[in-house]
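One chain of protein is taken out of this complex; the other chains stay put.
Labels run A, B and C following the written order; every chain starts at residue 1.
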Amino acid sequence: MNNFLIVITLALCLLVFVVLYRVVFGPGVFNRIAAISAIGTKTLVILIIFGYFYNRVEMFIDISLVYALLNFIGCVAAAKYLETEG
Amino acid sequence: MTIPFDLIIQIFVIICAIAAITVRDLLSAVMILGAYSFFMCLMWAQMGAVDVAFTEASVSAGIGTILFIAALMKTTRRTKD
Amino acid sequence: MIIRGEDIIIKTISRVLVPFIQLYALYVIMHGHYSPGGGFQGGVILGASMVLLFITHGYAEVNRKFSENIAVLFSSIGVLIYSGIGFLCLLLLGNYLDYSKLYKILSVDPAHARSLGILGVEIGVGFAVMAVMFSIFFDISTGGVSPDDEEEAE
Partner (left out) sequence: MEVTLLVQAADDAYRILENARGQAVELLNTATKLTSDTRWMEEKKIEAVLMGAQKKKSSLQNFVVTFLMLFAFWALLSGKFDSFHLSLGVVCSFVVALLGHDLLFANVRVGDIRVIVQRFLAYLPWHVYQIVVANFHVAYLALSPKMPISPKIMRFKTKLESDISWVTLANSITLTPGTITIDIEEGEFVVHALSEKLADDLNTGEMEDRIAHVFMEADHIYIQDVLDVARIFAEFR
């Protein structure tokens, strides 16, 4: 089980690395916003797997909930900025 | 844990930090800073500092991004040089 | 931030989401001494929920629920709760914020009194942080001039 989760975490890290390309080089701000919200969902899963490693899943779920909510609010704020200012 | 995940996350953090200071667009810089604090939160959690990770996630990733964007409303998005 | 169009999707989703975010923030505040989190983090999340309502529903909707004057009032109330509990401990012949002395008036054992005292302080901190976060965002985004004043000036 542990090895399986470690492999999954490594795969997710690889995916984050791929998405990070869009964040760094992506033309324009729209690519970056979409890529960052994708990174948010992936790191959330990694966080919960860390919680399994530490045997404290209930604590890490609290953090990941906050994470998801504030990711959403940040994206909405950025979209509103783009709508009003261009 | 056998695999040093903190090394991998550290690479992500450094990439984000460099991208945040080199990018021209201010809104992009703000969003990359949000990703930076996501990775910082992941790093704190990986070290076992749950409370610090919680503070990082709520303050820096959440309200920090929103306040930066609100401040961006009062200025222009592109840098001059 | 003034909304232009009528975004039905964003408006409806945030309308459904805001009560749950607020309840979650209160949960973080109230369980600060068992799980991660506490007054500061919970207050930030509570302020973020208000900000979400502000940027999606506009100034008028938020002003009806939580105006700027109430925010100022709440920040002072939060500081009052915090320092009041501290001074109460001082009056009960303990140190400042020495919660265990509260058992004399709460009629419980000192360990439980300490937990209750921490809970009170967390609530105070949460109120203050929520009000200050909201009012910082409000001041930055409106430039310190509320839309009502602008209408009157015009």
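The rule we apply is simple: a contact is a pair of C-beta atoms (placed from the backbone, for glycine too) under 8 Å apart; a residue touches a chain by one contact, two chains touch by 3 or more.
Keep in mind it's a predicted model, so treat the numbers as computed, not measured.
In the full complex, the chain left out of view touches C. Residue in contact with the omitted chain (choice from C:9, C:60 or C:93): C:9.
Considering the complete assembly, chain C touches the hidden chain via residues 7-9, 12-13, 15-16, 18-20, 22-24, 26-27, 30-31, 34, 65-66.
As a convention for this text, only the chains that are shown with their structure count from here on.
The touch graph of the protein chains shown is complete.
With centres taken as mean Cα positions, chain C sits 25 Å from chain B. Rounded to a whole number, the gap between the C-alpha centres of chain A and chain C is 27 angstrom.
The multi-chain contact residues of chain C, meaning those touching 2 or more other chains, are 1, 36-37, 41, 45, 48, 51. The residues of chain A that reach two or more other chains are 59, 62-63, 66, 69-70, 73, 77, 81, 84, listed in rising order. On chain C, the positions that touch chain A within their shared complex are 1-5, 10, 14, 17, 21, 24, 28, 35-37, 41, 45, 48, 51-52, 55-56. If you check the complex, the residues on chain A that touch chain C are 58-59, 62-63, 65-66, 69-70, 72-73, 76-77, 79-81, 83-84.
Residues 1, 36-38, 40-41, 44-45, 47-48, 51, 133, 136-137, 140-141, 143 of chain C touch chain B in their complex.
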